[in-house]
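Structure below; questions to follow.
Yeah, one chain of the complex is gone here, protein chain that is, but the others are all in their spots.
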Amino acid sequence: MRSTHDAFHVAVPTHDLDEAVRFYVFGLGAKLARRYDDRVTFDFFGDQLVCHLDPAAVAVEPVEYPRHFGVTFARAEDFDRLLQLVEHRKLRVLSGPATRFEGTAEQHRTVFLVDPSNNVLEFKQYDDPRLQY
Amino acid sequence: MRSTHDAFHVAVPTHDLDEAVRFYVFGLGAKLARRYDDRVTFDFFGDQLVCHLDPAAVAVEPVEYPRHFGVTFARAEDFDRLLQLVEHRKLRVLSGPATRFEGTAEQHRTVFLVDPSNNVLEFKQYDDPRLQY
Amino acid sequence: MRSTHDAFHVAVPTHDLDEAVRFYVFGLGAKLARRYDDRVTFDFFGDQLVCHLDPAAVAVEPVEYPRHFGVTFARAEDFDRLLQLVEHRKLRVLSGPATRFEGTAEQHRTVFLVDPSNNVLEFKQYDDPRLQY
Amino acid sequence: MRSTHDAFHVAVPTHDLDEAVRFYVFGLGAKLARRYDDRVTFDFFGDQLVCHLDPAAVAVEPVEYPRHFGVTFARAEDFDRLLQLVEHRKLRVLSGPATRFEGTAEQHRTVFLVDPSNNVLEFKQYDDPRLQY
Amino acid sequence: MRSTHDAFHVAVPTHDLDEAVRFYVFGLGAKLARRYDDRVTFDFFGDQLVCHLDPAAVAVEPVEYPRHFGVTFARAEDFDRLLQLVEHRKLRVLSGPATRFEGTAEQHRTVFLVDPSNNVLEFKQYDDPRLQY
Amino acid sequence: MRSTHDAFHVAVPTHDLDEAVRFYVFGLGAKLARRYDDRVTFDFFGDQLVCHLDPAAVAVEPVEYPRHFGVTFARAEDFDRLLQLVEHRKLRVLSGPATRFEGTAEQHRTVFLVDPSNNVLEFKQYDDPRLQY
Amino acid sequence: MRSTHDAFHVAVPTHDLDEAVRFYVFGLGAKLARRYDDRVTFDFFGDQLVCHLDPAAVAVEPVEYPRHFGVTFARAEDFDRLLQLVEHRKLRVLSGPATRFEGTAEQHRTVFLVDPSNNVLEFKQYDDPRLQY
Partner (left out) sequence: MRSTHDAFHVAVPTHDLDEAVRFYVFGLGAKLARRYDDRVTFDFFGDQLVCHLDPAAVAVEPVEYPRHFGVTFARAEDFDRLLQLVEHRKLRVLSGPATRFEGTAEQHRTVFLVDPSNNVLEFKQYDDPRLQY
């Protein structure tokens, strides 16, 4: 279990701040916290995401591994709601939804999305939330 | 504020799983959750960090921006404890500790570390925790 | 998510303090916290509502937009209970219950009530509580 | 004490959505949640604020009573941080900070702000948080 | 909602400390916290109950009103568990279980028990937990 | 530790419902929840207090033991605030504030108040909150 | 109810630190926190388990009573998940799963496991979680 008061944060490059806002706020339902000339920050599922304007660092193609970030939901209904949001707002899916490690204790559902700057996001939900780490 | 039950997760490349364990568990005080042939997973300050064995994806040099991840502490004493841990265990500091956005509402302390595979970590603590997003 | 210890507060005009108590305490189930000659304060679903005695400021007719206040419930059963309370105690309904933004990610149920001084209240419940902001 | 999962919400008129975003997000540190042609919604200190585009309903002059909304902080340092934010970002103060009901059990500090559409906000902090209702 | 850290407490007379322990600990499942020559204290559903040895103050007959104390459960299953405990351990029931205020917003289930010193306990559970005050 | 969602409740007699409201709401800062012809209910520090109109059951003189009820505060400042409230609002003190069990592990501060119907209230605060049961 | 911030801890002997890690981390899903030459520490279901390298103190045969340790789950589904984990990972079961104290208020399910150093673990789940002490 994690603290409610601290925040994880992750920073990724973007080729365009407006596109980042469009995807994260009006797409994924994150909240816009602060905006500067060279970056924009979000309240992303309760943690902080920063998109730095740095077109040179943007990946040419989205690749699932090794770099990605996202949220693991403790409850199945929250994963389902994420899938519904993806469908309603036609967010770009890289792969999935799929079940991984099937038939093992760490079985979980997963879906990979892509943001407009080819950053890869993964959302997961484990049958046994204790094994989500 | 974030949920205590869901977990953020971030995945990064590593050139060596044992080195990753040494740095994250015996250095930063994360906890080893699971280990496979091609990856190791950690309970990293209550969230999940995955190090994928992928030497080709490891950065040649650590660079602060745009890609990094870490924790923003709500309380000053938790940032101080992190600094003490860094000193006790002689973790590699990329820059800082320093104060950023000084004299503004979003003033905060920050320190950048590097893991053995040149992944960059940032720890922060804002004067006003409400602005940590 | 919000803090449990701070309180939102909203202040509205009333033409009669006794009527306000009758509606908010014996109608909506708020709790009377303090009463002065010119105002009465309530614990309204855990936040603070203040009714100031100011007949001149009372609206001639209740209008849904733009001014209203209320509670968004995270769980469907709490919205249902509010509807039952409205029915049991025959509180005045301005419109609804209805479903808004149907077929979108932000779909939610809503009902508008009116207090005896034509202040408008809205109660809501989103299919996806993450989108309640 | 209030629930962490439900949200209070309040809706007010604005003469300009961009101005509202500028004041609430880049001024008060609220977070932009959703934006439509006729309204913008915020995560305002953990609760929901909606600004409806409705210039005709905007008040000619800001008046402290009876209509206003805001947050009552349980801890003195959070009120102090709000005052610092107001100073750093030069937000418009209508009156205060001042101490009200001095020498009584319900003594509290208060400050009134104004948004660009003459909506009035009040922030408070009681010596005895139990009396904040 | 109430704080988790403070404790309500109630003190009642008993004609016999051992009998009090037998009823409250081995009957109702309270926990024995402290025992003195003239009193015994219990962790009673998370709050404090004190039984003072004072046979003269013990009521001749148990009467439901006006003096009694007990717990109001937020969830129906906790009330059901209490009823099962009463049955399993054959605790003395004064009246009920019954439904009170039927068909109104404050409808609730209730059961009255008696301790060996004729102190009356009431356990309740409201359809709408918000109205349990 | 106790649950936040359940509520303790205690019922006592009163000779006059208005007097009860005056003392508990405008004196002690409890909140009026419901009022009937024969009883009034309060949110009393997060738990439920019911005053039943039953003049015959009212005690002739207030006596500290064995019957009383009240709150044990986990933190010293909350006990201090209660004492300040008592002073500001000139509530009737039966005895104390005093320190009991001095020099032992269960040392605590205590004050006894009386309501207008001779019901006795005790507020306490232990040096070691773990021993408050 | 217990605090979230303190931790229970239990220390037991092991004949082999690697075996202990294999059983507790890769078997039971505990997390490796620290490792020294003579001991290894785990985050075991949120509490601390320490295995001291002390082959002489290891029991010759596992015996259920009197020495064992484990977790009592408040919810049935968490006990079921533990059973599933045991099956998936073929952990050694000493006895059970079984139901104890059947037909009484303290009825509960229980299963006994053995670690590689003959330390005995018991996991339980009570029909009435209030009686889990």
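Read from first to last, the chains carry the letters A, B, C, D, E, F and G; within each, the first residue is number 1.
Operating definition for what follows: a residue touches a chain if its C-beta (ideal position, glycine included) is under 8 Å from a C-beta of that chain, and two chains touch if they have at least 3 such contacts.
None of these values were measured; they are calculated from a predicted model.
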**Fill in**
Per the whole complex, from E:Ala33, E:Val71, E:Val114 or E:Leu131 the residue touching the absent chain is E:Ala33
**Asked** What residue numbers in chain E mark contact with the hidden partner chain?
**Response** 25-26, 29, 31-35, 43
**Request:** Identify the residues of chain G touching the omitted chain, counting contacts across the whole complex.
**Result:** 1-13, 31, 33-34, 41-43, 45-48, 52, 54, 57, 65-75, 78, 106, 122, 124, 129, 131-133
**Message:** Give me the chain F residues in contact with the hidden chain, please.
**Reply:** 1, 103-105, 127-128, 130-131, 133
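As a convention for this text, only the chains that are shown with their structure count from here on.
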**Fill in**
Ranking D-E and B-G by C-beta pairs in contact puts on top B-G
**Contact-pair overlap exceeding half with A-G, pair selected from B-D, A-D or D-E** = B-D
**Item:** Intercentroid distance (Cα basis), chain F paired with chain C, Å
**Value:** 31
**Message:** Using the touch definition from the top, which residues of chain C touch two or more other chains?
**Reply:** 1-4, 29, 31, 33-34, 43, 45-46, 78, 131, 133
